[in-house]
Every structure is written in structure tokens, then in C-alpha cells.
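As you look at this complex, bear in mind that one protein chain is not there, while each of the others sits in place.
Every chain is named by a letter (A, B and C) in the order it is written, and numbering of its residues begins at 1.
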Amino acid sequence: MSEHLPILMVLVPLLSAPLVVFIKHRKASRVIATLACALSACAAWTLALQMSSAVSYPLGGWRPAIGIELRVDFAGAYVAAIVSTIATFAISLGTRGTREDVVGREMFFYAAFLMCVAGLMGMVVTGDAFNVFVFLEISSLSTYTLVAMGKERRALTAALNYLFLGTLGGTFVLIGIGLMYQMTGTLNAAAVSARIREVEHLRTTHVAFAFLAVGLGIKLAVFPLHQWLPGAYSQAPHAVSSFLAGTATKVMYFQLIRVVVSFFGVAYVFDTLHFGDFLLPLSLVAMFAGSLSAIFQPSLRRLLAYSSIGQVGYLTLALSLGTEAGLNAGLLHLGAHAVTKTALFLIAAAFIAQVGDDRLDRLSGLGKRYPLLSLGFVLGGLSLIGVPGTVGFVSKWALLEAVLAGGRPWLAFLILASSMLAVVYVFRVVEVLYFRAPLANAPPLARERADWGSWVPAGLLVLVSVGLGVWSELPSEYVATAAQSLFGGAR
Amino acid sequence: MSDAREPLPESAIERNAVNIQRAVVGVCVLLLLADVAFTFLGHRHTHFGFEGYIGVYALVGFVSYVGLVLSAKLLRKLVMRPEDYYDAPVVAAAPVSEPAPVSEPAPATEVAPDTTEDPS
Amino acid sequence: MNALTQLFPGALMILGACFVPLFRGRARSAYVLALPLLSAAHLALFSLGHQGSATLFGYTLELVRVDALSRIFGVIFHIAAFLCCLYAFHVKRPLEHVATLVYAGAAIGATFAGDLLTLFVFWELTALSSVFLILARGLDEPERRERVFRVSMRYLVIQVGSGVLLLAGTLLYYQGTRSLHFGRMNLEESPGALFIFLAFGIKAAFPLLHNWVQDAYPEASVSGTVVLASFTTKLAIYALARGFAGTDVLIPIGACMTAFPIFFAVLENDLRRVLAYSLNNQLGYMVVGIGVGTELAINGAAAHAFAHILYKGLLLMSMGAVLYRTGTIKASELGGLHKSMPLTTAFCIIGALSISAFPGLSGFVTKSMIVSAVGEAHLLVIFGVLLFASAGVCDHSGIKIPFFTFFAHDQGWKVQEAPKHMLLAMGLAAALCIGIGVFPSALYALLPFPEAAAQYHAYETTHVLTMLQLLFFAGLAFITLVRLGVYPPELPAINLDTDYFYRRPLKRFVVESYALASWVRERTWGMALGLRGRALASLRRNHEPPRGRLGEPWTAGATTLFAALMLFTLLLLTSSAGCGGGEDAEANDARLLLDRVGAIEGVPEQAFEARMERVEVLRRLPLRGESLIAVREACAEMHGALLEADVQNALIHSIGAPDEDTPAEELARLERAFTAAEAAAARVVVHRDACVDGTATLRARYAPDRRGSE
Partner (left out) sequence: MTLPNVWNYWAVVVLMMVGLYIVIAKPNYVKKLMGLSLFQVSVIMLYVSMGRVTGGTAPIYILDDGAPRPFVLYTNPVPHVLMLTAIVVGIATTAVGLALVVRIREAYGSSEEDVVAELDRREVEAANALAAQRAAESDASSATAAHAGASHEEHA
């Protein structure tokens, strides 16, 4: 059984999706979706914890490089575990607000959600370049529909914008893969990386990399290509935005790492193409522009979305260093930010379900009424800032170490300076929650009490983010192994 | 707000304001005398030569004080601003005339009039 | 007992703070008051020299380090925490109590931190917890909320900025020395030390980095200001004393700090801001002491910090009481309050005399240590500056504060005396001020270098006499100036300070960069629209302000354009990497040629058709460059000939060896085949050298490792 774990993580959600539609039962669909995600998560965690080296799974029994191969290394298992766990949290314990968003369309909602999970998991576990594209499109197409299910009509335009850009990105990736295939004659990751040495001086190879990088850059929301993100995150149903915030850009980041490290090789990408010099300024701009925009956003979810753009800047900055320490920091931050941001989006969803509006000023003075939710937001916000004792600090520390080890202290300063912008936007919310009187003339709350489903998952994730900040050896050691195996295999 | 209020009846301190001032002058004279006496009778513990002169600390105290207050008056000409100086909006001079309130908390107040009319 | 010493000092306050919201009414107040006492008892469990370690982030940390220097700061922080809690007895919201306790606990924890990382953690915690004390004022006065929020964000960013510098410095320092131990550092030793120094400097309010003190402290709530003024800056003083004692540059910095704030203090109308300037000035003495670095000087700095927390707290408490009762703290609106608030007046005067270093009060016995240390180091200029500053202190804190609040022109305030708990807190602080002034030896015993302190005698006749002269003649000058009408009147205004540079231009910078960004965006997008030659007018209409901001969603088209531009940029960048244009084309062609030649050789000999195909492909291969074409021709000819020869040979084999039965036409075919094969073989010989040598040269030049890797 355990040798089939890699395919199970993908298959379970993928096959449950049609099941959900066929069963046509609202409650059952939710249960099935939950179970499928949980099973997938179990498979991912089992694999992540028991593996001693990269796992290869030949699909259909064909020899890898002839047939399609699933390949899970430490980093892949780590990302898969994060993605499936967050999917479970977002879907199973989704808030009442989430469920109300999609009343009457539950089957399709859960089916699309499962497809999206399957697509993301597939991207992580596959070792075949074209499969990456296929799974990318599976997840993207389902994401467009999920975003379009948002309550307001602006969700539709957000979804369509996302569709344009997502398709553009996906097609760029496809072109890149095609050119890569043209140069190497194979789609298998291991075989590509073995053969790319011979053709890496050719222009077509450069172009292949450029297309892949920009295509993934769009999906990853690298700075000037980020504009689909705020709309999609702030208009999608709550479960979806919580899920996307924690996973979509993270998986794309992981793909970019694989393209750089596994397919093309660090030496080629950074020494020949100087990709780091291209990515670094964009990351810096993202760190500041994203956070600065977040400060001025009038709505809670847009604030969080722009903060995500800033955080993607940290991720790409870590990658642009082109060192093992940088990779380590990037993977750590990937996990840290996934947990934190999902928790914050879930809390935002709970708040919005209570007041029926996602404007920040409607939260005035709600800190007293919802002490646990507000406390959760504060803790999550502190992790976003990178305050000691939270997992955000662990990753920021790793990033600083990586930057300093690269001999660029000025970068460390920029990172730290931009985290002060995070201080401002987090405390903006804190101020609204705790230091304003409730609006005297506000429309009545949609509900009086928050139901347990809205704060338990968020609370658990907040606890995780604080717990991992205190017992920081747990994530750092695993990620260090992952980065080492990923990087060691590349050089 | 103070115009509307009647002051409380004068206290002993207010009645004796002049006496207090006189007392201060008296103490000053006494201190100088003590300094003279001490210089000739006792042993001064000093770090620098200038401390040996009689009344040097009195001079330093008086002159520093007057100098401080007078130079602060000059400084006031330079640094004094109305109380709401920092709250006044900054206007951008960029090609597109961006309204100042981007850093203000409620930029929407300015567009309120025409947008509320728009739908109607 | 042992279990308790596993915790760091101050931990009880931080942990206890979490439970404050569980209590109600008087029980809460009692609980809040009990926590500092409990924590003080906890501190008493630690003996001098105690060290506790913990492991975090893979580093072994020195969580607790108790020595004389940290102990005296720990003690005074506990006293201050108790007084602050007592003073804030009336506050009903749990928030401020929690913030106060966590803040004080973090400051105490930082004092006992034995390594830089632990110090950083507490350093940040003080920043994050203290900001709530400022924010809390927005709750009491909703109309000030916006202002308070901005002040608190400025405060928080600067405080967190200091922490961030500390973190960067710690990392750099660790890289240089492989040690996180928080001990004496050299500025020259590592750039990390410089950053750490700057981080301390921000919190210690060095000149030009000082402004957050005057900006934030007066904006906090009545009790909040007292709390704020007690911990942050003194923690920085402790950190400087620990890390940079005897660093020469501190002496001019400190002297500057004593002198320049007093000018502003003379002018300032907001009396709590006057005290904030005076705080800065007092810190200057301590910084000078640390810079001098002798045992006496360090003793003086520590003792002065101890005394300073008490009398500055006392002064701020009295001002807070006035604010609490009257609702204003502007000198221009106050006066004559000694009639309605006599006890507060008395306490304020005790504080004012203490800060002015009046003999018999705490300031005198501590400041004189620093001044003597400077004298012993024979720093004449610094000594002069300190004397000047002493006269200045006498003005703004000693005379201005009590005079304009409680005496001066009676503005007709009819208010009650301060609440009892405030009076009690002030009374205790005043008693301590007097107690230290009268029995300095008790304080001296606590100092970092007790032997040196025991030899020091503050009450020397010369010293008392000169100090009295200085103070009384300064008072005389005040009387003279007021009588002459020269003393500057209190005006409702603000005075520009260094914050001008970040409050106006920074704001402008943000606004401008936003405007610029949206301008760029509109121009680029406008150009894209211009491509389709359509309706620029409608564009202008749509993008009038306040539209077109960066934060708004962009259209799909605009972002697609950006994606295309990005791709273009990356393509340009990458295509310029590694290979030049002409050489590149030739290399490409050469590799293509080699590849095709290799393809022919890779086919099994018997696959004639495939070989024929490939030879044809080779023959038609488009190439540039004479030499490549020559090689191509040669190889095509050679392989064509080889193929021909092989075909003929195969034919010969298929016919088999001739014998008598062989028909004549067969023999003729065989004959032709032999001839053709021989001709082909001859052609092979002709072209072989050109082909083999040519490909070998090309291979060596363009694909050296190709063979090996395959």
C-alpha cells in the first residue's frame, strides 16, 4: 500500500470530484470532500514522515523517462503535506459564511475544490514536465470556477481576469516545456536535467527557461504580474480564498524552484542566465509595493491579499540568492506563510460572516465581542510580521541568515525595513479591532455568536504557527534536509 | 475656557509672592557669603582651576540660565509652527494631480458627494 | 524554588498578565498590584552570578544572567512597575494593565538576558506591548483617535526598527565572532556591534534619533506616559552600560543630549512634552557616565537611572493627575492649581527639586557621581556642558513645570485633589526620592561596583555649596527675567524638531511616489490603448483622480501587457547571456551538422532506407559558412558512397557466389554491382578525410563532451 502513496494523494481527490457530483447530496458532498482531502493529507504526511530518500513511482509500470514518473522528494512531500492539510482545514471546518456563499451549488463547489486540490497535488508529485502543465490547468480551471462562485458580482470579473492571466501563464509554461522538450527530447525531470548540460549554451534553451519563468511568475504573482491576485483572493468564497492564499502561489513557487534547481540547474540559471539579478529587484519592489498597498486597503481581505504579494517577494528573494541557504529559507517561508495566511484568511472569513461585510471599518471595536478570533488575528499578524516566538520569525531568521551568508547585508536591511510596513498594516487591523468604539450606527450584525466551525480551524492553524515558532527545530530540520537533497542533487 | 471662570481666593503663597522672591535673593547673598568664608577657612575639593574662584558657580548658574532662555527665544522664531502643522495635508506635485489623502485614513470623504449622486 | 528559578525574572508578570482579564473589579486591581510584588519576590530567589540557559533556534541561550548591574535595573524596574500599577488603579480596562505588566516584565527579562538573541526577543516585546499604552488613549478620547493611531504607528515603527537593527546586528556579530554572548563589545570589532550600538541608540534617544520620545510619550494615556517613561529608555541605558561602557564616542553624544533638549523644553507648551525633553536631557548624563566608563561613572549612570525613574515618574504622575482632573496639560491653559491640588503640588515640587539635584534629594546624590567622574577624567568642555545643562534642568523641570501648573496666573480651575491611589503612588515615589537623598548608602550598596560607591561621599561641603549656588542663582535669574518681562510666554504652538524630516518629507515622499506610480501605470497602459488608436479621451475621463491608484484592480489587458513586457525583458537578458550573435549562429549550425552526421552513423547498417533518408536530410541541411558547407558536402558524399557500397555489397551477397549455373544476366548484374561498389569505395576514400577531419574539428570546437556523455 505504502508504495502507492504518491498516486493516492492525487487520485483520491480527483476521483472524489465526480463522485460528489453524482451523489447530488449537499451534506454528503461536504463529508466526501472533507474525507478526500483528509485522506490525501494522511497519505502526504505518511510519505513525508517515513521517507528516507526521494520516492519514484512509475505510472502504469513503465520505466521512468519512457513512461510518466511520479517523483516525490523531501521538498515535494513537505509541500504536498502543507497543501493537503490546508485543503482539509479550509474545506472541512469551513465557516458558515463559506457554506452560505455556495448554497444550492454545493456539489459543483466541492467538486471544483477537489479538482483544484488534485491539480495542485499532482503538480507537486509529478516528475514529468508535461504533467506539470496538465495539473496546472486542472487546478487553474477549477480555481476560475471557484472564484466565480463568490457572492458579489465583482467575483465574476475577478475570475475572468484570473482566467486571462492564468491561461497566459499556463500557455507560457506550455511553450517553455515544448522548447525544453525540443532541446532535450525528454519530459522526465531527471532525464532533462541530465541532458540540459549539452544544450545549455543554445538560445532555445534560454528562451525555454524565460517562458517557464515568466509563466510560473504570473501564476506565482511575482510583482508586476500580480494583479490577478487581489481580486481573486478578495472575491472568492471564503474557503477558497483561505485555501488559495495558503497553497496556490506556494505550489507555483515550488514549481519555480524545481524548474530552476531540478530542470535547468542552479549553475546555469544563476551563473549563465543571471536570473537572480532579474528576480531580485522584482522581489524587492514586491516586498515594498505589496506591503505599502496593503496599508491603504479598505477591506480586510484585500489587505491580506496585498500582504501576500509582499510575502511572495520574500519567497522570490530567497530563491534569487541561488544558494542552498536561500532555498532553505524559501521553503521555510513557504510553509510559514501558508499556515499563517490561511489562518488569517479563515479568521477574516469568520469576521465577515459575522458582520456581513468585509470592510475594515465594520470591524470597529469587535475585539471585545470576539476575543478569541481577535486574539487569533493578532497572533497570526505577529507571525506575518515575523515576531520572535512565531513561525514567521523562524523563516525570516533563516532568510536573514541566507542573505548575510551571501554577503549582502543591505538586503537584510531591506527585508527588515519592509517587515516594518507589515507592522503597520497588521496594527491597522489591531487598532480597528481593539481601539475603536463599535460603530454607533452600524447595521446590525449578521449573527450574534461566531460558530465553532469558524474559529476552530483558524485557531488550530494559529496554534500551529505559534507552536512551530517555539519548537522551531521541527520545521527547520526537515526543511534543511529537503533543501539539501534538492540542492545537492542539482549541483 | 478660563475667561468664564472666577479664580479661587488668593492663597498664602500668592499673597507672599514678593516675600518669596526676597527670600530667594537673601539666600543667594548668604550663599555667596558662605562661599567666601569657606574659601578662606576650609579646603576646596576641585577638579579644575576655574572652580577655585569665589562665586563662580553662582555666575555659571545665572549666566547659563539667562543665556538659555534668551537663545530659546531666538530658537522659537525658527521652529514655532501652528498646532495643526503636521495634520495639514501634503499636496503632491506629480504629473497626475493625485489628491493628498492617500495617506489619510478616509480618502473616500472627498468623493462622497458625487458618488452618492451617481447611482441616482 | 528550583522550578521558579528556571523562569526568567519578570516571567511572573508576563504570565500573570494573561490572567488579568479573568478578574473583575477590585479583585483585578488587587491582582495587578500583587503581580509586581510577586515578581520582586521571585527576583529575590536569584543569587548574584546565577545563570540559566535555554535552547532556542538551535542556539544555546543564556536566558538569565544575574549580576550587580542587571540587579539594580531589575530592582528599580520592579519598583516602577508597582508604582505604575498603583497609579493606574483607576483604569478599568484590562488592556492597559496587561500591556503595562507585559511591558515591564519584558523590560525586566531584557535586563537579565545573557545573550543577544534573548535580549532581542524581549527588546521587541517591549516595543509591541508598549504601543498599546499609546493606542489606549484613542479609546478614552475618540476625537483624538486618528492622531493617536498615527503617533502610535510612528512610535511602533521606530521601536520595531530598533529591534530589527538589533537583530541584524546580532546576526552580523554572530557571523564575526560565533558568539551570541551579550557582554562588552567593541565598535571597531565587527559591523554587527555598530548596528547593535545604533539599535541601543534609538531606544536611548540619541540626538537626531530622539524624536520618538517627544512624539509619543505625551500622546499616551494619563497612566500610560508614566509607564512608558519608566522602562524603554532606561533599558537602553542598561544595554549601553553592559555593551559599550567606556566607548569614547558616547561622551560627546551624551553631552549633546544633555544640552540641546533644554532649549526645546523652555519653549514647549505641552508640559508632558517638556518632561519628555527633560527625560532626554537626563539620559544624556547617564550616557556621558557610560562613555567615561570608570567604576565611579558606571555607578553614577546606574544610580542616576535608578533615581531618575523615580523622580521622572513622580513628575509625570503629578502632570498626569493634573491632566486627569483638568483635561489639559498645556502650560498656556493652566495655573493656580496649588489651591485645589495642594498635595499634588507638594509632590511635584519634591520631584522638581530631585531632578534639579537639590541637596538632600535623590538627584543630587546620583548626578554628582557622574559629574565627579567627568571631573576626575578632566573633560573640561564636557564638564562645562553638564553645568550648563544643570542650570537648564533647573529651569524647565525645576521651575517651569511646578510654576506654570500650580502657581503663575490662576486660570480659575476648580478641581478636586488627585484620586487617592494617585496620591499614594506619588507619595511613595516622593518618599523614595527623599529617602535616597538622605540615606544614599542604601542605594550605593546596590550599585555595580559597591566598593567604589562606598568610598564616594556626595555630601561634601564644597559640592553642596556649589550646587546650591548654581540652583539659587538660576532661580534668581528666573525671577529677574520674569520681573523684566523677558521670560518667553507660554504659547499654544508646536515646535519643529528632527521629526520634521520624517513627518513632512516622508509623507510627501509616499504621496509623490504613489502619484508617480499611478502616472507611470497610466502612461504605459495608455500607450497600449493608444495602439488600438481608440478613445484616449475616455481613458482620461476614467482615470481622473481619485481613480487610477495602484491599489485598484488592473484590467486583464494591462496585466497581459506587463506579462509580455516581462517576458521580453527576460528574453533580452537571457539571450544576451553566454552566446554572441554570429558565433552563436555558426555554433548552432555546426552542432546541427554534427547531430545529423551522428544520426546517420547511429542507424543500423542494414537500414538502407533510413540511411538514405538521413543522408538526404544531411545533403539538404541549410547551413551558413563555407567551411560548414564543405564538411556537409564531404560527409554527404562519403555517407552516400558508403551507403551505395553497402547496397551493392548486399546485392552481391544476395546473388551469392557465381558458379556454372549462374545465368548470364545475373553475372552481368554482379559485374555491375562490383564495379559500382568499387567506384563507391573510391568515392568514400576521396571524401573520407574531409568528412572525418572536418567533423572532428567541429566536434572539438563546439561539442567537446558530446560523445562522452551519450
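The definition used in the following text is that a residue touches a chain if its C-beta (ideal position, glycine included) is under 8 Å from a C-beta of that chain, and two chains touch if they have at least 3 such contacts.
Remember, it's a predicted structure, so these values are computed and weren't measured experimentally.
Chemist: For the chain left off this view, which of A:Val134, A:Val199, A:Leu414 or A:Leu463 is in contact with it?
Modeler: With A:Val134, A:Val199, A:Leu414 or A:Leu463 as choices, the missing chain is touched by A:Val134.
Chemist: Could you tell me which of C:Leu209, C:Ala517 or C:Ala556 touches the chain that is not displayed?
Modeler: Here the residue in touch with the unshown chain is C:Ala556.
Chemist: Return the single residue from A:Phe113, A:Phe164, A:Tyr306 or A:Phe351 that touches the missing chain.
Modeler: In the full complex, the listed residue that touches the missing chain is A:Phe164.
Chemist: With respect to the chain omitted from the figure, which of C:Val617, C:Ala668 or C:Val685 is a touching residue?
Modeler: Answer from the full complex: C:Val617 touches the omitted chain.
Chemist: From the list A:Thr88, A:Thr145, A:Ser262 or A:Gln354, pick the residue that touches the absent chain.
Modeler: A:Thr145
Chemist: Among C:Ala68, C:Leu187, C:Ala564 or C:Ile629, which one touches the chain that has been omitted from the display?
Modeler: C:Ala564
Chemist: Applying the definition given at the start, please give the residues of subunit C touching the unseen chain.
Modeler: Subunit C touches the missing chain through residues 140-143, 145, 327, 415, 528-529, 531-532, 538, 542, 546-547, 552-553, 555-558, 560-561, 564, 585, 607-610, 613-614, 616-617, 620, 622, 624.
Chemist: Where does subunit A touch the missing chain, residue by residue?
Modeler: Residues touching the hidden chain, for subunit A, are 130, 133-134, 137, 141, 144-145, 148, 153-154, 156-157, 159-160, 163-164, 167-168, 170-171, 174-175, 178-179, 181-182, 187, 298, 359, 361-362, 364, 437, 439-442.
Everything that follows uses one rule, which is that only the chains that are shown with their structure count from here on.
Chemist: From the C-alpha centre of subunit A to that of subunit B, how far is it in Å?
Modeler: Here the centre of subunit B sits 56 Å away from the centre of subunit A.
Chemist: Where the CA atoms of subunit A average out and where those of subunit C average out, how many Å apart are those spots?
Modeler: Going by mean C-alpha positions, subunit A sits 27 Å from subunit C.
Chemist: Where in subunit A do residues touch two or more other chains at once?
Modeler: In subunit A, residues 296 touch at least two other chains, as defined above.
Chemist: Can you list the subunit C residues in contact with two or more other chains?
Modeler: Residue numbers touching two or more other chains: 149, 510.
Chemist: Would you pull the subunit C residues touching subunit A in the complex into a rising list?
Modeler: Within the complex, subunit C contacts subunit A at residues 21, 56-58, 95, 120-121, 124-125, 128, 131-132, 135-136, 138-139, 142, 145, 148-149, 152-153, 156-157, 160-161, 164-165, 167-168, 171-172, 175, 191, 510, 517, 550-551, 553-556, 558-560, 562-563, 565-567, 569-571, 573-575, 577-579, 584, 587-588, 591, 703, 705-706, 709.
Chemist: Using the touch rule from the top, collect the residues of subunit B that touch subunit C in their complex.
Modeler: 1-2, 4-9, 11, 13-14, 21, 24-25, 27-28, 31-32, 34-35, 38, 42, 44-48, 51, 55, 57-62, 64-66, 68-73, 75-76, 78-83, 85-87, 90-103, 105, 107, 110-111
Chemist: In the complex, go through subunit C and note every residue touching subunit B.
Modeler: 146-147, 149, 262-264, 266-267, 333, 336, 338-340, 372, 375-376, 378, 380, 383, 387-388, 391-392, 394-395, 407, 410-414, 460-463, 465-481, 486-488, 491-497, 503-504, 507-508, 510-512, 514-516, 518-519, 522, 543, 545-546, 548-549
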